[in-house]
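Remarks on the structure that follows.
A single protein chain has been removed from this complex, and every other one stays in its place.
By written order: A and B. Residues from 1 in each chain.
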Amino acid sequence: MALIELRGVDFSYSEMETPVLKNINLTVEAGEFVSIIGGNGSGKSTLAKLLNVLLVPSAGEVIVDGMNTADEENWLKIRQKVGMVFQNPDNQLVATRVEDDVAFGPENLGIPSPEIRKRVDKALEAVGMEKFKDNPPHNLSGGQKQRVAIAGVIAMEPECIVLDEPTAMLDPQGRKEVMETIHFLNKEKGITIIHITHFMEETVGADRVIVMNQGSIHKSGLPLEIFREIDDLKKLGLDVPLVVELAHELRKKGVEIPAILSINELVDSLCS
Amino acid sequence: MLRNITIGQYMARDSIIHNMDPRIKIVITIMMITALFFIDSFSGYGLFFLSVLVIISLSRIPLLRIIKGLRPVLFLVMLTLILHVFFTRGGEVIWQWGFISIEAEGLYTGFFMVTRIVLLIIFTSLLTLTTSPLELTDGIEYLLSPLKRVGVPASELAMMMTIALRFIPTLLEEADKIMKAQMARGADFESGNIVKRARNLIPLLVPLFISAFRRADDLALAMESRCYHGGEGRTRLYELKVKGTDFAALGVALLLCMVFIYF
Partner (left out) sequence: MLIELKNVSHIYDDDLKGTEALKDINLRISDQEFIGLVGHTGSGKSTLVQMLNGLIKPSSGSVIIDGVNITGEKTSLLGIRRKIGLVFQYPEHQLFEETVYGDVAFGPRNLGLSEEEVELRVKEALELVGLDYEEFKDRSPFNLSGGQQRKVAIAGVLAMKPEVLILDEPSAGLDPQGRQQLISLLEYLYNNKGMTIILVSHRMEEIARLSNRVIVMSEGEIVFDDSPARVFSEVEKIRELGLDLPEITEILWRLNGKGLRVRTDIFSLAEAVEEISRELRGSSKC
């Protein structure tokens, strides 16, 4: 059974307005790393909120681990299974101390104190922030704050984490930290990752890339397949990684290069 | 600029006083402050001061830090002293010049009141110096929880306090940034009369409020996504436990209060 399934989902914020999402059909299997990309207003953030029952579809249904999000009784269970990390690192940390923030989710779930202790320590270790457990969050760097936010979700022992543009407000160092962390969680801890971003180069390690445009799924496939059609992506207002564009231009000049995604691959294919 | 304001002057130390249960500390503070108002002699103050000194030495907080903490209220203290010395009448006339005079009663009351204020401030600041804001909130939450039955949302209030404490530094930093950005556009926050100054604050306050609302919105979503559903059924990472030392301290405090009230 699929972990998450969207069937014919429409969403609009009010009846008057044009729908933000139109007939979305999507299945995510347990253990997958799915990247969702799209320009501003493509509906990707709205999609994220549907998975965590922060929004409920106007039509169609969202099924998480067999539970329908339309049923209010399932909400807490679904939110525990599918955790969410947001864009602004400052606006999602609740407590005045790192470990208390990580404990916030488990506390809400009513987990006994000694068990919370264990989970908090484990979660902080998984994101490499155990040294900062007594710090106040506002003294941390952007990347560190996001890692604490991720730890806060992990402490709820979810099966899936949805990250809504987690690196958009970070510097290159912070972006690297967050990307490494989520790939680590996917590979080593088997957590399903749904990563929403507008940086196309961040989708490189994903199992599957979904391109959103104007509320619909424009296409979906392996990163290599998606990157092949550069002009199409540019039309959607997306940033194509420079190395992919360079390879594309070289091909036009008659240089034979296979499909590549990274600098390493380009250099190897040119100088093998 | 604004970043220099420090709110919550908690000093982390490993001491008996720091490790006490916050609820007991709050209760003792309330008891002692109340008792302070029953003291009617300087010898009583002497005893009170002695107990304060014992607590300070146990807490390992440098005395200098506590004295420094008194600086902001220096004005209030001086004002109280001056008002009493010059305006309270009675007793022997000690000094007179025209219609201004200092009388014994005024001098006595003045110093009496000042001592009371200073002791009051030292004692309450000992609470905040040795108890982290987090523990303080927890303590207040537990102490208020009996009131839940009459509809006081104790855990929600405590949650609000925690969030306020969490966001004060963030908002101060933001205010500092906005202020600088407007100053770079020639805004002037430092001159003019009160009306003009208040008007000049608009370019700072409007963006600050907008940002605070945006943050509140984001935070509400984030909390919801982390399964927050009010205080019901919530457990805590740190559960408060009353220890032997807490009972002992409470006993000593009770005894002291009786002494202050009856003698």
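Please note the rule applied: contacts are C-beta pairs under 8 Å (C-beta built on N, C-alpha and C of every residue); 3 or more make two chains touch, one makes a residue touch a chain.
Small disclaimer: the values here were computed from a predicted structure and weren't measured.
Engineer: Among the chains you can see, which ones touch the chain that has been omitted?
Structural biologist: The omitted chain makes contact with A, B across the full complex.
Engineer: Using the touch definition up top, pick the residue from B:G98, B:G151, B:G186 or B:G244 that touches the left-out chain.
Structural biologist: B:G186
Engineer: Based on the whole complex, identify which of A:N68, A:S113 or A:S141 touches the chain you can't see.
Structural biologist: Looking across A:N68, A:S113 or A:S141, the contact with the absent chain belongs to A:S141.
Engineer: I need the residue numbers on subunit A that touch the omitted chain, in ascending order.
Structural biologist: 39-40, 141-142, 168-169, 171-173, 198, 234, 237-239, 241-243, 245-246, 249-250, 253-255, 263, 266-267, 270-272
Engineer: Take the complete complex as the reference. Which residues in subunit B touch the chain that isn't displayed?
Structural biologist: 3-4, 174, 177-178, 180-188, 202-203, 206-207, 210-211
Here is the rule we go by: only the chains that are shown with their structure count from here on.
Engineer: Starting from the mean Cα coordinates of subunit A and subunit B, work out the distance between those two points in Å.
Structural biologist: 43
Engineer: Using the touch definition from the top, list the residues of subunit A that touch subunit B in their complex.
Structural biologist: 49, 52, 54, 76, 79-80, 83-84, 86, 88, 90-97, 99-100, 103-113, 116-117, 120, 136-138, 152-153, 156
Engineer: Which bits of subunit B are touching subunit A when the two form their complex?
Structural biologist: Residues of subunit B touching subunit A: 132-134, 162-163, 165-166, 169-170, 173, 214-215, 218-219, 221-229, 233-239.
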